[in-house]
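Here the complex is missing one protein chain, while the rest keep their positions.
Take a look at chain A:
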């Protein structure tokens, strides 16, 4: 049997993918049908094949539904907000009247490359209910102190605010690239035809940004579904489980309690949700 020469060119990459991606994923899928835990770690004879039990249990697990709800909240509110902020920032730094474009771009990109743990420490000070700057400023408007990270109703908005601030720079850069690929001549033609700034934005900028939009939306959504680090360092999922995300629940089950079977099932459910949403989003946009 003779292989197409192209096979040998992709073989190294393929081998790496198989060994470091497909095999572990396959193993995790297998694991999700077992009750692998601390007992099984000691003695494989204590491992039970449980079929779909982990999945069944998951759908009866109040913690999972809390985590799913929190994650959807984060995706539905944080995702669009993040995209809008990035777009606004991109339009601002890309505007021809803006001076020092490079400087502003770098400054707005800085949070993306800053270590999250350091960011979290600073934001915890900002959010501090009695001495924090945020409440001090709000107090100036006569708004009573908000217990940002301690009140179950406010913890998720606080996490969203921080996540948007931390991550909008990346999408901003993508949008800037998209904006710069729109030919200047289109704007010139439009302004000769008498189109104002609003019309130019609605009928030239937005349609031509559509491919960029789709990319940003899908990437942002996938990223937001995997919410983990922010609640992990800020709240540990609290208060009262209000910032527990699916990825955080998976981590706790897997690496804190060593229920690897159950954690694998959570991972696959999360994967299914993300896959469906991404396909759905892509189809919507294509219409």
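Methods note: a residue touches a chain if its C-beta (ideal position, glycine included) is under 8 Å from a C-beta of that chain, and two chains touch if they have at least 3 such contacts; residues count from 1.
Basically, contacts and distances are computed from a predicted model.
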{"item": "Options \"Multiple sugar transport system substrate-binding protein\", \"Electron transfer flavoprotein subunit alpha/FixB family protein\", \"ABC-type dipeptide transporter\" or \"Poly(3-hydroxyalkanoate) polymerase subunit PhaE\": UniProt name of the undisplayed chain", "value": "\"Multiple sugar transport system substrate-binding protein\""}
{"item": "Of A:100, A:136 or A:257, the residue in touch with the unshown chain", "value": "A:257"}
{"item": "Contact with the hidden chain (one of A:45, A:102, A:140 or A:194)", "value": "A:45"}
{"item": "Hidden partner interface residues of chain A, rising order", "value": "35, 37-39, 41-43, 45-46, 48, 57, 62, 124, 128-131, 147, 149-150, 152, 235-236, 238-241, 252, 255-258"}
